[in-house]
Structures are given as structure tokens and as C-alpha cells.
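Removed from the display is one protein chain of the complex; every other protein chain stays in position.
Note that the chains are named A and B in the order they appear, and that numbering of residues resets to 1 at the start of each chain.
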Amino acid sequence: MPRVLRDFLSVGLPVVAIFALLPLVYANQLLLFNFVLFLILAQGLNAIYGFTGYLPFGYVGFFGAGAYGFALAVMHLAAPPALALLLAGLAAVLLGMILTPLLRLSGAYFAIANLAAAQAVYQVIANPALQDITKGPYGVSLASVFAPKASYGAALLILAGVLALVAWLRHGRFGLALQAGRDDPVSAAMAGIPVVSARIIAWLISALIAGLAGGVFAWHISVFYPETAFDLSTSIFAIVFTLFGGAATLSGPIAGVILLYGLYNVIGISVPQYFQLIYGALIVGLVLFLPRGLASLLQRRGIDVP
Amino acid sequence: MTAWRKWGRGLAVFAVLVASGLAGGARAENAPAEIKIGHLHAGSGPYASISMPVYDSLKLWVEQQNANGGAFVKAYGKKIPLKLISYDDQSNPGTAATLTNQLITQDKVDLLVCDSGSVLTAVSVPIAREHKMFLFDPTGTGAAFFSKDNPYIALLADPVSTVWPRYLWEFLKSDAAKLGIKRVALLYATNDFTGTQANSIRAALKEPGSPVEIVFDQGVPTSTSNYSVLIDNIAATNPDMVLELGYVGNDIAFLRNLQESGQKFKGVFTLYPGIETNVLRKNVGAQGLAGVFSYVTALGLTLKPEVGMTVEELRAAFEKAYGEGGVEFGWNAIAGHVTGLVIGETLAHADSLSQPDLHRAVFGLSGKLKTLVGTFELRDDGAQIGELTPIGQFDATGKLGVVYPSDLATAKPVLGAP
Partner (left out) sequence: MLLHALLGGVIYGCYFTLIGLGLNLVFGVMRIVNLAHGDVLMLGAFAAFFLFHLAGLSPFIAAPLVMVGFFLLGLPFYYLVVPRLALAKDAEMLSLILFFGVQQIIEALAAIAFGSSERSIPGRVLGIGPFHFLGQNLSRAWVIGAAIAAGAVIALYLYLYHTRSGLLTRAVMASREEALASGIAIHRISARAFAIGLALAGLAGVFAPFMLGSVTPAMGVSVNLSAFAVIIVGSLGNPLGTVAGGLIYGIGLLLMQTYFSAWADLLPNLLLIGVLLVRPTGLLGRRVRLA
């Protein structure tokens, strides 16, 4: 069995199946939806950070572009949700193409420039001058297409697709070329790998994933403001989960989301008065004592983490 | 006005309702041990400053009820203790959404109250509707929340954004125009709350035959914290009166920069001096507020409530409970108390705790419930239209007097005040 298929069947499919069945026994479907959403976003971030080393601090820009792409398609084109979702992905890919020159930057420069780009997109969409198009700062309401069960299902389908994609990135020719470019761009280029164009493709894939996540989020949440779609903590959460789990693996980000987002909610519900304090301390502790992520615990012992 | 006149008639209807409520309690044996009220607050982040006073005040109301053996619940014909379950959403809408769902599906609360402000309220609206839970909305005024086909929401404390500025433009077009206000500058923060108000002021002042014209009309990002260049630009258009509409931080920065700039205008109107008077006075100083026009909320009116405390009683209780804890008493603290009062009256009037009965009870209070903020009155889509916001002006000692409308006026407007 090819390794792509093996990884997807052993890690990806069970996750999707569990989240498909959980609503039958657990009623807080919004919590489950947010789990699925962060599973998608963490893998999307993995596609760019794990495989190319670029850390997009403004990843939420693509997410917001997707959410507004979905909203605009519903409001102005009266598009059915499935079509609106495609347009949401397309909106994010377009934004990704516009931002391609940022890939010339590296390290913290790239991270911060990307953050500024996400803010700029937010400021344009939230500007009252665009009220007739985006409803500016007054928020959108998509009550006409509100369908929590269908949007949950759509999120699961997207998750399945994204997990398959990342499994392929890990073992496919293209993904290996990317990783070679990440580890040593000069040697990779000398070996005939088109480092730059491969990077751009990974960037657009990553944008597409966030755009789809944003679109399905808009569908599920249905009434929101620009502040909601472009909330910076969405970026930060996705990054923290991915790095904690272990980038460039399929199961690392999954474990990161389930453990950390799970803990986040447990703390928020059980000790609301010290929510932020405990979560902050938890993150500091993890970075200091487990700086290479969960996956490194196994990898150090020579175990191959899917 | 009509709302104020209904005052007397409401008293009679109210007494009848209370009496019928007392008569209808025969199912005490099935009564739950406590009534669960679910709520969200923002302990940190950008919305903490408007959310925490509401939370503290609601918590105080619940404690007071429980000190008296709980709230009277008509459905069971007796007093039952209240339990407030309030989660911290950290100003994060995504977290607010999950926690709203948590309150409904896991904690199975009897009554659901969302967080303050439109951004955090928005996420709770569709969730409440999906689960057919009636949403008690303290201050989320976004126009998109209220539609006739959604019976699962009522705005309790803040009037909808379009109601706020009505007296303002009436004042500008009548009394102020007579005093020589012809040119008005409009500067607003581009967010849901102040942007909506600016839009309706602009529309009213541009109606044909309006005696005032707008000579400066600009929106600024809500993050704006320096106004000195804007003040200079406004002065260059030579207006008689400047209207600055922003959040607390915007108004503080504007008034401080105005004081420091040395520029003088005949009249200055800003939003928050009458809404969060304590905060503004502490940050701008009584001198900085002297002569400033603002909305007069319950803080500046002495309304006699039929239910609950007066503003002064509430202020004393709030300051006793929270002291110098860094959450100032102001309009949002009053909004938290009103939220409590509406919950209390709903429990006292609802035939059962089923959500349709809660809806009926809340809408049944409309036009009848008189609290420290005036008459509680709902439009049929759930928007609050009862309270009115007269226009007031601060005098040199920092006291806010009502200058418009004339039937409420306690002072005369003075232009060119320091």
C-alpha cells in the first residue's frame, strides 16, 4: 500500500470518522465545529510552514477573505452554499496570488509582513466606503442559508480533503521537493528542483485551505462582523497548535489541536475567572519544556510519526 | 414622550399582572432547586471595558435576589434561588460562540444572556435561534439581529442605534439653530454603534429645509487615539458645533486633545460623557467636560423606578461591592442591573419556563415595566425603543443638566462655554 494511502487511512480517516460520529453523543456541536475548523486551519498552516519554513502570522487574512468571499457570494449572487464555498476558496487563492511577492522575505520579516497584509485586508473590508459591497463595519447576516448540520458536514468533507492533501505532501514527489527546498534551497535548486515555483504552489494551497475554512465558518456562524472573521487569535491559535503538535507531520497538528484546544475549552469552562492566565502559562511552559513539539518526543526515539 | 405618558397607566396594568402572578402558583412540588442563568462576559481584550460593568452589576443583582431567598417564579408559585453561570469569552467571538452553545447544550440553562456589544452578541443570535432559546441581549444593538421572523431575542438595556440620536438632530435643528448654530462638523468612529448614529444624523441634517449644514463629515478608524490634527482640520472649516461620536477611548482622546489644542468651538457634543460619566470625568477632568453636550442617560435623570433600585441606590451598592476594583460605575453597570430586573420580572410573569412562555412574558413587560432607566418598551422584532436619550450639557462644576427636549429640561443650553 502506498504510504500516502496508509497515512490517510491510519490517521486522517479515523479523525474524520470520529468527528462525524461525535455529534450523536455530544450536543455542543459548535465546539465540535470549532475543533474541525482548527484541524483544517492547522493543516493549512502546516502545508506552508511545515513544508517550506514560512510562518504566515497573518494566516487569518485568508480565513477572513474566505468568510467574506462566502458572504458576498450569498448576498450578491444568491449563490447556493456549495458554490459560495468554492468562491470562498477562490477569494483566498486570489489574495494569495496578490501576496506572492511576500515570499521574497524570510523569517520574522515574512511573518510580520503577512500580519500587516491580513490587517490591511481587514481594514479595507471593514471600511464604510465599501458598505454597499461588504456592509463595511455593520456586519453581515446570512440567515437565508443558515444550516448548521449541512455546514458541519461540509467542514468534515473539507477536513478529509485537507488531510489527504497533507498526506500526499508528506510522501509525494512534490512534497519531497518542497522539503528539500526548505532544508537547503541552494542544493535543491542545483538538483533541478524548481524551489520558487514549488513554494508558490504550497502557498496557494495553504491559502485555499484557509479560504475554504473561512467560507464554511461564515456559513456555520451566519451572523458576524469583520472583527470576527479577521480575529488575530485565529492565526495565533493555528500556529500554536501546529508547532506544539509538530509541523511537517500529518498527526502532529491533529494532536496539537485536540490537546491544546481541548485544554483551552476545559480551562474556559471549569475556571473561567483565570482562563487567560492559565492558558498563557500553559503555552509558556510548553514552549520552554517541549520546544520541538509533541512529535519530537517520538521522533527522538527513532519512531516514524505519520 | 408617549413612553413617558404611559407611566401612570402602566402602573395599574402592572399591579394586575403581579396579582395574577401570585394567584397562579400551584405547582410548587415540581420546582427545581435553582434557576440557571447562563451568561458570557469579556474579562480581557477590547470589549472588557464595556462588558465587565454589565457582568459585575448582573452578579450583584443575582446575589441580592438570593439574599432574599431567590426570585419569585410564577411557574412554581414560589421563590427559587438563582445560579449565574458566566463564562469568560476573552473578547473572542469564536470562543463566545462555543461557550454560548455550552450554556445551552451542556449546562442546560433556563435563561440565556449574551455578552455586551454587537460583535460578541452577533455570534449568539443564530445559536440561540437554532436551539429555540430566548436570548436576553443587554447591549448588542446591531440592526441585523432583529427581524420579525426571529422571536428569540430581545434587546434589554440599550436602545437600538437609530433611536439614540433622535433628540440630537431635533435639538440641532430647533433650539441650537435658534442660538446661532448653522455649521456642524461630524466626526465619527467607523464601527457599528457610532457609524449607524452618524448615518442617521447625517440623513436628518440633510433633509430639505434643514437650518443647519454639515461642513465637515469624516469617519476615522475606531483605533484612533490622537485627534489633534483632526481638530485642527475641523477648525479650518469653521464650524459652530462639533459632533464627535466614538467609543470611550475615542471620546477621552478627543476631549483631551481638544483641551490641549487651545481650539474653541461654540458647541461640542460627544457620546460617552453622559454614558460613562465617571470614566470620562476621571480621564478628562471636570474642566474638560465643562460646556460639553452629551446624551443624558439614566445617570443624569432622576427617574422613579417601580421595580429595582434608583440610580443612586445602585451606585452605592455597586461601589460598596466592587470599590476601587477598576470597574467604574456608569451606564453599562446600569444596563447589567436592568438585565437582572427584566429577568426577575420575566420569571415573575411567565406561565412556565418554556422558551415561548419566556418570550411572551418579556414582550408582555413592554410598555409596563418601569425601571431606573425609564419604560421598557420593545418593537415587535425585539429591538428596544423605550428609553429616550435627551440632550444635556455639563456645567462648570461637572454636573449634567438636560437642555432638550423642553419638557424634561433642567437647564438652558449655553454656547461658547469654556
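Keep this in mind: a residue touches a chain if its C-beta (ideal position, glycine included) is under 8 Å from a C-beta of that chain, and two chains touch if they have at least 3 such contacts.
Quick caveat: nothing in here was measured; it's all calculated off a predicted structure.
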item: Displayed partners of the chain not shown (whole complex); value: A, B
item: Of A:Ala82, A:Met97 or A:Ala120, the one touching the omitted chain in the full complex; value: A:Ala120
item: Contact residue for the chain not shown (choose from B:Thr139, B:Thr224 or B:Thr375); value: B:Thr224
item: Identified contact with the non-displayed chain, of B:Ser261, B:Thr310 or B:Thr410; value: B:Ser261
item: Hidden partner chain, touching residue among B:Glu34, B:Glu63, B:Glu213 or B:Asp232; value: B:Asp232
item: On subunit B, residues whose C-beta touches the chain left out of the figure; value: 43-46, 48-49, 51-53, 91, 190, 218-221, 223-226, 228-230, 232-233, 236, 248-250, 252-254, 256-257, 259-263, 279, 282-283, 285, 325-328
item: Absent-chain interface as seen on subunit A, which is shown; value: 49, 53, 55, 57, 101-102, 104-109, 111-113, 115-117, 119-120, 123-124, 127-129, 185-186, 232, 236, 239-240, 243, 274-277, 279-284, 287-288, 291-292
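One rule holds in what follows: only the chains that are shown with their structure count from here on.
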item: Centre distance in Å when subunit A and subunit B are each reduced to the mean of their C-alpha atoms; value: 38
item: Residue numbers on subunit B that touch subunit A, as the complex places them; value: 43-44, 86-88, 90, 92-95, 97-102, 105-106, 118-119, 122-123, 125-127, 130, 142-145, 147, 150, 190-192, 195-196, 219, 221
item: Touching residues (chain side subunit A, partner subunit B) in the complex; value: 27-31, 34, 123, 126-128, 136-141, 143, 146, 148, 221-225, 227-228, 231, 233-234, 265, 268-269, 272-273, 275-276
